[in-house]
Every structure is written in C-alpha cells, then in structure tokens.
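Structure, as structure tokens:
One protein chain is absent from this view; the other protein chains keep their places.
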Amino acid sequence: MKPCKRIEIVIEQPLAQRMAKLLATLNAPGYTFIDHAGGSGDRGLRRADEPTGTSTNCVFVIACDDAEITDQIVNGVRSMLTRSGGICLVSDAQWVRH
Amino acid sequence: MKPCKRIEIVIEQPLAQRMAKLLATLNAPGYTFIDHAGGSGDRGLRRADEPTGTSTNCVFVIACDDAEITDQIVNGVRSMLTRSGGICLVSDAQWVRH
Amino acid sequence: MKPCKRIEIVIEQPLAQRMAKLLATLNAPGYTFIDHAGGSGDRGLRRADEPTGTSTNCVFVIACDDAEITDQIVNGVRSMLTRSGGICLVSDAQWVRH
Amino acid sequence: MDALFLSNITSPPLLFFMLGAVATLVRSDLEIPEQVAKFLSLYLLFAIGFKGGVALAESPLDFEVAKGLLTALLMASLVPVYVFYLLRRKMSTADAAATAATYGSISAVTFVTCTSYLDANGVAWSGYLVAAMALMESPAIIIGLLLYRIYQSKEERDQPELMAPGELIRESFLNGSVFLIMGSLIIGWISGPVGKAQISPLVNDLFIGVLCLFLLDMGIVAMRRLQDMRSAERGLSSLGMVSWGIALPLLNAAIAVGLAVLLDLPEGDAVLLIVLCASASYIAVPAAMRLALPEANPSVYLALSLAVTFPFNLLVGIPLYHQAVNWLA
Amino acid sequence: MDALFLSNITSPPLLFFMLGAVATLVRSDLEIPEQVAKFLSLYLLFAIGFKGGVALAESPLDFEVAKGLLTALLMASLVPVYVFYLLRRKMSTADAAATAATYGSISAVTFVTCTSYLDANGVAWSGYLVAAMALMESPAIIIGLLLYRIYQSKEERDQPELMAPGELIRESFLNGSVFLIMGSLIIGWISGPVGKAQISPLVNDLFIGVLCLFLLDMGIVAMRRLQDMRSAERGLSSLGMVSWGIALPLLNAAIAVGLAVLLDLPEGDAVLLIVLCASASYIAVPAAMRLALPEANPSVYLALSLAVTFPFNLLVGIPLYHQAVNWLA
Partner (left out) sequence: MDALFLSNITSPPLLFFMLGAVATLVRSDLEIPEQVAKFLSLYLLFAIGFKGGVALAESPLDFEVAKGLLTALLMASLVPVYVFYLLRRKMSTADAAATAATYGSISAVTFVTCTSYLDANGVAWSGYLVAAMALMESPAIIIGLLLYRIYQSKEERDQPELMAPGELIRESFLNGSVFLIMGSLIIGWISGPVGKAQISPLVNDLFIGVLCLFLLDMGIVAMRRLQDMRSAERGLSSLGMVSWGIALPLLNAAIAVGLAVLLDLPEGDAVLLIVLCASASYIAVPAAMRLALPEANPSVYLALSLAVTFPFNLLVGIPLYHQAVNWLA
C-alpha cells in the first residue's frame, strides 16, 4: 500500500466531459466517475430528474500519489468550480498496490 | 482548503426524500446523493433490481465544516438509521475553497 | 462512533458478482455498490456507454472495523485486481453506531 | 379444467415469466435494466387505467357497478383484519401488520395478466373493475397500521410516530402507481373513444407484448427473492413462508368466490374480483411500509407476496379461480 | 374559440401533462425514470424529424418553403435581441443573455404537441416546418452570447473565455437534439415513402401515445420547477417570473402572427410558425449555456421556459394562436 490523496469532485453533468479533459491534461493517473447524481448546495436543489440532464450532477473520484500532480489538479479544478459551482474534497488514503 | 468532515450515509431509496428533508432541517451546508445503489448488510442482500425500488439503496455524501452542525447531522441520522437500517461513516477531509 | 477502515474498490461491471461473492467469503460485515460508473486508468478510457456493459465499472464501498478482516479483504481484492485491473483505496473513518 | 389450464400455460406472457424464473435458476445473467423495468410497469398501469376509463365512458355506471365496487372495498378492509389475526402469533406484530396490508391490497400485474387471460379465452369483463383495483390498493395500508398501533408492544409505543396520520393517508392514496391508474382511468373516461383512437396503438396493440417483457423481468426477480428466502432470518421457516404464501390467496379467493356467487356477478367480472382479492401488493404497500413501519421486515412481507403468491396466482390461481367460477355458476 | 380551446384541453396529451402537474402538487411519488424520459424525448425528435423529411420528399421545395424558412430564421435572430434589451435592467447581464437565447430558440415538444393538435383538428401543415424548427434551435445561442460579450461588465471581461468561438458554434449546432432532428429529417428525405412504410408503426402509430407519457413526465418536472421557484434567489420575484414567462411568448407570438398574415401563410403553417416563435428552449439552450455561460443562473432562464412558458403554450397558447390566425385570416 502506498499513501495517496483521494480527490472527490461534484460538478454538473454538462461539464463532465470538460472535467475529464482537464484531468487528462493535468496528468491525473486515472479517475472514476459516477453519473446521474443529484444534490443541493448554494445554487439550490438539483433533483437529477430532468430528461435534459441540466439538473444532474456527476461525481469524480481521483486517487493520486504524486503531491505535485495533486496540487495541479486541485488548482485546475478550483478555477473551474469558481465559475460553475460544485465542490471538491481531498482526503488521505492508502492505495493498494497490485 | 479548509478542514471538514465528510459524512457518508447509505439508506434505502424509499427513505431518500425523508433524509433530504432531515438534512435541510439540520442546516447541512449541502449534500450529494447517488441513487440506484445496492448493497448487503444486516438486513440481507439488496440487489437494486426491483422495478419498485424497494430493494435499492441511496448514498448521501455531505461535506460539513461546522463541528456543531456535524454533530447534529450525525445524531439526527443515527436515530433514523436505528429504525430503518443503513450505515453512516464520518471521515476527515479538506474542502477546496473556490 | 467506532473507528473503522473505509475500503473503496473500482472494478469492471462484469466482475461485480465475483467481487460480491469474494466479499461474502471474506466475511465483510457488509458492502454498498454503485453500478454504471465509468473511468479512466491504465487500460484506457471506460465510457460506461456500451449496451453490453463491457466498458462499465462498478464501485464497492466497505466499512470494516475488524483489522484482520480488513487485511483479508485487501489481500483477496489485490489478487483479483492484479489480473483484471481496477483500484482499491483504504482510508480511516468513524462508523456511527446505531 | 385441463384445456383452460393449458391455455394459460402456453400463453406467451406466462411462458416469459417462467423463462425469467429459469434464467435465475440456471444463474444466467439475463436482466432487464431497472429503470426500463420500472417504466414497463408504469406503462402497464397507464394502459390498463386508460382502457378501463374508456370502457367506463362507453358503459354507464349502474347498480351492477356499485355492487362490484362496494364488494371490492369490503374485501380490501376485511382481508387485512383476518390476515393479521391469523399471523400475529407466527411473527412480530410489525411483520404481521405489514403482511396483512400486503394481502389486503392488490397486484396490478396479476390483474393485468388476468385480463389478457380472459381476452384470450373470449370472456368479457367490465371496465369498472379497473376502478375497483385502484380503490383496493390503499385502504389495507391504513388498516394494517391501525392494527399495528393497537397491538404494538409498550416499548414500541414509546418510539416517536414516523408519519402523521394525514401524511400517511396521503402517502397511501397518492403512491405513484395508485395515482397513475386513477389518473389514466379518469383521462380515459374524459377523452373516451376519440382519445382511444389516438393512443390505441400504444395502449392496446402493444399491451401483451410489453406484458411479456415485464413478466420476464418479474420471473427473474421473483425467483431471486425465492432463493434469498433461505438465507434470510425471519419468524417463519422457508417452508412456512411458501405454505402461507399459497394458503392466503386460496383463503381470500375462496371468500371472494362465495361473494361473487352470492352477488351473481358475470363470469369475467367475478374472476377479476377474485383475482384482486387473492393477489397481494408488491409495489404500493411495501413502499408505504418502508416509510411508515420500517421495523417490519421486507424479507417477510415482500418475499411472501412477490416470491410466492405472485407466481402462484399467475401460474395456478387464475385458471383455478376461473374454473371455480364456472363450476359454481 | 371555446370549442377549439376545449378540443385541446380534452386531448390525452394535455390531460396527461396536467396529471403530471397534479402528481407533483399533491406530492405523489409518481416519476418516469430519468433515462427513459430522455429516451422518450429522443424518440419524439426522431419521429418528428423523420416525418418531416418524408413530407419534404413528397412535396418539392418551392418559394413558399423558402419564405417560411427565411421568416423562421429572421425571428430566431430578432427575438433574442429585443428580449435581451427588455430584460437587461431587470436581471444580471448573464441572465438576460441566457434568457434571450432561450426565447429565441424553440421547444420541440411544444411544436410536436401542436402538430398533434392540428392533426386532431384536421388542419394540414407542411413538412418543411420541421426543418424550420431545426434551423431555429441554434442561432439564438450565438446571438445571446454576442450580446453578453458586448454588455458584460469590466470585471467579467477579465475572466478567460470558456469556449473558443468555433467550439461554441459547433456546440450550438451539434447539440444532440438539434443533430437528431436534422439527421432524421435528412434520412426521412432520402428514404422517402419506402423508408416510411418500414418504420411507420413506430414513428406514426405510437406517436401520440408516447407524447402522452412524455408530457406526463414534463408535467411533473415543470411543476417541481414552479415550486422550487419560490425558494430560489434571483433578480426577479416569483410573480415577476410568472409575468415574464407569459408576457414573452405573447409578445413573440403577436409579432409572428403579424408576419404570418403579411406573408399569407396557410393556416396550419402559420400556427406552427407562431408556436415556434412563442416557445422557448429548455433542452439545447440550457445545455449550451451551462458550458458557455456558467455565470448565468439556470433558476432564471430554465425556470422561465420550463415552468412557465412551456405549460402556458401547451394549455393556452396553442389554441389561442390558432384562434388568432383564424380571426385575422
């Protein structure tokens, strides 16, 4: 097991592809996303109920064991969240080597 | 980044709306939910396969940077879980300010 | 609240049932799974878009308060991930008793 | 009886139900995606409601109808009471109350399968029975919870009420499936034959085909629950579960047969009313019970209705009740 | 007017829309699963596109068509401009620009409902209007963003551009729904009556029935947004929102009525063109705005179009515009 950071981002579904592209640019070692999430925050209730996806969220989880890349991801994501809303949490984890 | 608690709750889908209402009452700063989860626990296997949703779970994630509100959420959720089952985990995280 | 480990596993959807069986064998106290996740990693982009499910991932979350069982789960999962890819993260959490 | 019985067993909907059950038995990974399955069930409610409403628009309400609706309401209130008293020594009060509510209510898919069965056998039936079905869905929920509150232990009594009575009644009568049948019935009634002409290809022509696909999924799910039964902890043994799951619909059907003969209902209407009484809910009631009575164990009441009574009614009950009606008429 | 108005109100699609709204009002948990609802909307676009294409293949393009298409484009470019100037003192520049784009664009479901309304009333309409609809979806997005860039504050101007202009135009014209209508239209055109015969059962026979189910869901969603309106923070009060959501389609329709009379369009085509002008987008434009203008608040522009203008057009607008056309012709 190696120590790593677990980064968790919630963002609107329509921006999911932009986020995926950003993560690739920032050399994230990988990511997992879960579509069709809902939520509530500063910009009100997001029910994940519209056929259009406009009120749906998307959750990204990134495990990153490189401190520099982690910083870059956090900064890149921050400027994206500033304009479009959403949250980003970072926590410590152990990555099981395989 | 500011330190916060990451609260993660798994509960039955039919109770999801009650949980959302509870979180609003307890002044949670926001939450994210993921529908259509399955699981296994004391009350057996929940396959998330029924057209009725009765065997489906729902996952809530709440980031909370206020210790008092965190306590209230944990206590409010605890009494709900006692009767209906499910789990609640609390861990430390850093909330990226934006 | 009791301290526990939060184990999070991302694996391909077709292997989800094998993982569930493995967790049952290893006496995991319970687990939650989220289907229909996508992701990116060593084996390329997984878009979760195929009608066949072959490019879809599945996320498992296990709360475990027994150190020995945690070790067994991590080891059992490791050998599964070695062959099929995916990731496993372990972190600390507090389990709300109810 | 054989001819009738067989005509049921070789009908595509039943065969697809059995195919689903076999898929689970042989551990095939066949599965209808959950959201689609939910939609197929909404479609069936929408279609049967609309058809019933159009039928109501075409034939006026009269004494016959009033008689049928009253009988339906009577049975929906009576069944949960005696089921509760039969079961309450075998299981916890909460489980007995939830099971009573389940059997007092109805299964729309069993009803819908029975209408296709009657159509295939050329037996006429009246549209008002769709209204009867909608009426029978909810009362048992209220009655089951009342019985629970009367007989609950002192300790349970100290727990805070989860739902105010008003909220509970709202929840019972406005459950999605109840609401959709009722709403479609009313819309069918209002828009009548003109509306029917517009949506008949969806509502009528595709009905049996969609029923096949939905029953395929129900076969998969019901057999899974039957398999899970062995591992669940309950007051009842697996054998006890299966016995009750067969005995209860037979008992309810027997009483309903008696009433139908007494009231001299026409053949098709009698069969449908009996099927309503004999069937048990696995949608509206379990959903309401999780909210109002989370102490009750779904691996009792949901397993009984979904894994035992539902297949029993589909495969054996419907032709059996039909036979009984013919024999007694 | 009454007869026409009523013939709209008792049509199944409208009644199911109202049923959905009532379901939300009484807090029923009725809900069409999200993925299925999305698919139903794709089906409607696919079907209307294909039908329009087949109609185009059957009647040649001529001066009439060119006239109609040009008017459509004109209105799609004009509406966002005056809507922006009307709104920009009432709300932030970003919100005004997004709302302008929303109203300059169209709602395919309103259009589709109007075609069923015309069919049910025996009024003919031309296939090229489907092409007009597809053409009108995107220009307003570009115009809205141009207006935003002209009038944005200095501080906003310092923020980096989120999308390059090329990317933006691509995004607007290749949005999934725009692309599907256009593609189906072209395929319908190419495959003509032969292709039509092959897929007519799906595309024609089921159309109104599926529309009912989709409008049921839209009723639920629109009413939820109307309820959420109270709690959202915006530049406008709830009453202000409702007033604008009704005034804007009336204004746009009035101008379109004028143009239709000027150009002497046939009855059905006139009604459809007016409905296109009066309707506001809640799919393509909001999706594009989230990407290109995330500063704009969806609880302004999406709520206006989805929760106010959409129901208004369905329930009141369509028969009203029809009446106006008949009265002025």
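Some notes on this structure:
Labels A, B, C, D and E are assigned to the chains in the order they are written; within every chain, residues are numbered from 1.
Convention: a contact is a pair of C-beta atoms (placed from the backbone, for glycine too) under 8 Å apart; a residue touches a chain by one contact, two chains touch by 3 or more.
This one's a predicted model, so the numbers in the text were calculated from it and none came from an experiment.
The chain not displayed here makes contact, within the full complex, with C, D, E. The chain omitted from view is touched by exactly one of D:42, D:213 or D:285, namely D:213.
Along chain C, the points of touch with the absent chain fall at residues 12, 14-15, 18, 36, 43-45, 47-56, 83-85. Residues of chain D in touch with the missing chain: 10-12, 15-16, 19, 22-23, 26-36, 116, 120, 201, 205-206, 208-210, 212-213, 216. The chain not displayed touches chain E at residues 34-36, 38-39, 42-43, 46, 50, 170, 174-177, 179-180, 183-184, 187, 190-191, 195, 198-199, 201-203, 205-206, 287.
Just so we're on the same page, only the chains that are shown with their structure count from here on.
Hopping across touching chains, the smallest step count from chain B to chain E is 2. At the chain B-chain C interface, residue numbers used by both copies make up under half of all numbers present, so the two copies contact each other through mostly different positions.
Taking the mean of the C-alpha atoms as each chain's centre, chain A and chain E sit 33 Å apart.
Here the spacing of chain A and chain D, counted between their Cα centres, is 44 Å. Looking at chain D, residues 34-35, 38, 287 sit in touch with two or more other chains. Shared contact sites, meaning residues of chain B that touch two or more other chains, fall at 34, 36, 48, 91-92.
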